[in-house]
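Of the protein chains in this complex, all but one are displayed in their positions.
Right, chain A next:
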Amino acid sequence: MQSTRNKLIEILSNNQETYISGQLISERLNISRSAIWKHMRELEKDGYVIEGKPKRGYRILEFPKKISENTLKWGLETEWIAKTIIHKPETTSTQHIAHQLAQEGASHGTIVIADEQTKGKGRMNRKWHSSKNEGIWMSIILRPAIPPHKAPQLTLLTATVLADVIMKETNIKPYIKWPNDIIIHNKKMSGILTEMQAEQDQVQYIIIGIGMNVNQDIKSLHKEIHTKATSLKMEADKEFDIRYLVQKILQQFEKTYELYLQKGFPVIKTKWESYGFRIGEKILIKTMNHEWKATFSGIDHDGGLLVRNLDDGKMEKLYSAEIDWFRENS
């Protein structure tokens, strides 16, 4: 069914200028005229607008903007990512669903995507406001054959993927705040939450959660984050097709991930640093017992944060710390 419908969409979209006869479709797909009609009805439910004229045939007028398993799959040029798509109009959190699916054995590349999250999850269970049809709320399940200590590199990788897509689609240069927040004009536009289940030397699964503000206006962003958050629409001054963006992200992700497996982290590091937020500037670092100022020098070959301590001039590498990026230099 699924593949017939995808083929049907393909035929229609390759013939957008002219009508294509029911007879021809019927021969190409080897199904009856009434079966074609049923498929057309289903496509209309997904948001396709199809015109049918007696004696001339069918023509596709409009592609759907709304997200469904079908609309995401159509035109998606990937080998392994999103071969299984779980779409929920509303859910608590895509991370939550993805964890359940992964524990039940969901395969590498499975994605969970929602129109709306009621309990969007940020770091340490901080809330992420994920309003209906205005953003990308998605989780990717991965089962990579890499040692667990290398897994954090995937969060940096994902950040470069989002930055690449934003750059290409908007022409606005995004920055990546170490390790993985996407910043435009000093405001957060996208966040990534990566969770892993691993044994000492083997990764069971990794779930990469992506939250991206796309079509929100300042009104629809929660008041408490007005000064800290932004959306693609607010920055680029136009609406974006979420379905299209999701496909671009998935395609770019697959490409980058393959590159990473072949060539390792150095290629990701170079890309990451080209988007690096506040490289060369002073930042304030906090750990449980200390607080100190340092210059952010870049990232190391494994993704760790390299900073030069302002007191003793020594270079340090950090994997985990609270960093105050926005404090004025002093």
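In the analysis below, contacts are C-beta pairs under 8 Å (C-beta built on N, C-alpha and C of every residue); 3 or more make two chains touch, one makes a residue touch a chain; residues count from 1.
Quick note on the criterion: contacts and distances are computed from a predicted model.
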| item | value |
| --- | --- |
| Among "Biotin carboxyl carrier protein of acetyl-CoA carboxylase", "ABC transporter permease", "Trigger factor" or "C-type cytochrome biogenesis protein CcsB", UniProt-listed name of the chain not shown | "Biotin carboxyl carrier protein of acetyl-CoA carboxylase" |
| Contacting the left-out chain in the complete assembly, out of A:L154, A:I184 or A:I210 | A:L154 |
| Listed residues A:Q117, A:T160, A:T194 or A:Q252, member touching the removed chain | A:T194 |
| Absent-chain interface as seen on chain A, which is shown | 123-126, 148-149, 151-156, 178-180, 192-201, 206, 287-288, 303-304, 306, 314-317, 319-321 |
